[in-house]
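Quick notes on the structure that follows.
Subset of chains shown; positions unchanged.
Residue numbering begins at 1 within each chain, and the chains themselves are lettered A, B and C in the order written.
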Amino acid sequence: MAEAEVERAATSRFVGFSDGIFAIAATLLVLDLSPPSHLDTSGGLWSALFDKAEISEYAAFAVSFLVIAITWINHRSFFRQVARVDRRLTLLNVLLLLDLSFLPFPTRILAEYLPDGGTNAHTAAFFYSVPMAIMGVIFTAMWWHVSAADSGLLIKALSRDEARNSRLVFCGGCLFYLISLGLAFVSAEAVLALQAVLALYYAFDPLGT
Amino acid sequence: MAEAEVERAATSRFVGFSDGIFAIAATLLVLDLSPPSHLDTSGGLWSALFDKAEISEYAAFAVSFLVIAITWINHRSFFRQVARVDRRLTLLNVLLLLDLSFLPFPTRILAEYLPDGGTNAHTAAFFYSVPMAIMGVIFTAMWWHVSAADSGLLIKALSRDEARNSRLVFCGGCLFYLISLGLAFVSAEAVLALQAVLALYYAFDPLGT
Amino acid sequence: MAEAEVERAATSRFVGFSDGIFAIAATLLVLDLSPPSHLDTSGGLWSALFDKAEISEYAAFAVSFLVIAITWINHRSFFRQVARVDRRLTLLNVLLLLDLSFLPFPTRILAEYLPDGGTNAHTAAFFYSVPMAIMGVIFTAMWWHVSAADSGLLIKALSRDEARNSRLVFCGGCLFYLISLGLAFVSAEAVLALQAVLALYYAFDPLGT
């Protein structure tokens, strides 16, 4: 095997592992949906399946799933431009995966406290926004690292202007996460909606890859 | 790496992620099987393992597993014909995976309310049929998209007739899901049987791929 | 892409999906280990971690993990000889995966009822042996199918004698599963030991591949 081929196989195994974490974290979310207990269904199963508590769970499930799936799409776009994975990129990626694999927990918290309203709902929304914001920061740091003039990690090196512009796009994205953190103190529902919008925004691929 | 090779690697990572979700959703189903509690086993473990409630769980487990596995087989046949994945196909696929990863929840609901009979069992069967129907609709939309005359997404472009005929096959499949939705109001057991039959029908590959 | 390459990519995605189910089923086993409750630890955590109930759980966990991992090794040896996957092989493989993904449930049952001894322990051991036996039968059917003179599925076609001999090896293996079913009525512990021995026996690769 040529050196380049070994490198490519290693990068491919690396993204394969990341894909696994993304796929599992997304699929585990369903485990946090709790069926209505027999006691709650005096009004019929249908209304129990669509009461406020269950709808919170569905909404949190769907938004977190979309966030993970679309983060994965962008992770894919990202690594499609990467020729070689160095140790720092590996460590940043491990932190990204740690953050990502934690996501089902704040999702559960948000689903549970959203229907309560008041301070606890705001706290849950803030707690939910934190790992999202960290994800944005790590992604930005990863891009900062690979887009450095002398990184040699990209398949096609960027010009100074391209590097600066693409970095601005990433930093711009981080602003929205900051807004989400602040919004948590206003409305938990709005945080959930913003995260869904953010996921869809990223689905339209700011990097144009 | 040539452009085509990059494309192929990207498509392959794309289906790899989907495969992961399919495999995990199928395997998580087992977590919803609840062992008979010690209190219930006064008549012996054997009868407790095969009472009405447990058999409902096994049946729902097996049918959902077959549905997921055979949907995967057809997903594989589908993407075997696809040369390139564009953004719309990606988004449709994300929705398919969202729907699919939700499946363990209605499976649990059906397993729990099937033995009750009556309205709740019908509701549970309807609730179970909905994501199945959505799956059929998304698959049809995916095929509609890639089989368009100018999509350029298929490895081997279809003639007008082939495109029309294959689309009819997909729409025909959707009819059965509609029947399943209606059947839910008649018999929950029949819904489970129909879904098993549908899965086996699709196992014999209507697309002939 | 040449036809053969498409075929190989399809087979590779096929085994990838199977690998996923194997890996997930094996890793989910840990979820059935229940920590000793605070109430049980009056004698200290150490003795609570190694009381009869916990040791049953560890033993059932380890044996089931070994069975799944070593079945996977043989699945790998099997598909290493397979050039092409046809529909019947696909369906047999789906049934194998269905059976395999069910395994965490009888594992939990066995772990829970093993310390009870008596009839319930025997029942649990029998219930545990059934999916193991089915796995042996499906594997044999898969080999029967691919080793047929005219299957064209193997990379290197077998002579009549090789086919017959290898089939006998598979049938011989099934005998041991029958023994396990009978042994369940004698001793649940012996069943667990036999399954561990069987797994290790298969680890030494009866097919010589």
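Some observations on this one:
Definition applied: contacts are C-beta pairs under 8 Å (C-beta built on N, C-alpha and C of every residue); 3 or more make two chains touch, one makes a residue touch a chain.
Keep in mind that this is a model prediction, so the values were computed, not measured.
What's in place is 3 chains of the same protein, and the file's complete complex has 4 copies in all.
Here is the rule we go by: only the chains that are shown with their structure count from here on.
Taken as a contact graph, the chains are arranged in an open line, each linked only to its neighbours along the path.
When the CA atoms of subunit B are superposed on subunit C, the rotation angle comes to 90 degrees (nearest 5).
Averaged C-alpha coordinates give centres for subunit A and subunit C that are 36 Å from one another. Separating the CA-averaged centres of subunit A and subunit B is a span of 25 Å.
Taken residue by residue, subunit A touches two or more other chains at no position, since every residue touches fewer. The touching residues of subunit B, counted against subunit C in their complex, run 8, 12, 15-16, 19-20, 22-24, 26-31, 33, 35, 41, 44-46, 49, 61-62, 65-66, 69-70, 72-73, 76, 80, 155, 203-205. Every residue of subunit B that touches subunit A in the complex is listed here, in rising order: 1, 6, 9-10, 13-14, 16-17, 20-21, 24-25, 28, 31, 87, 90-91, 94, 97-98, 101-105, 108-109, 112-113, 119-120, 123-124, 127.
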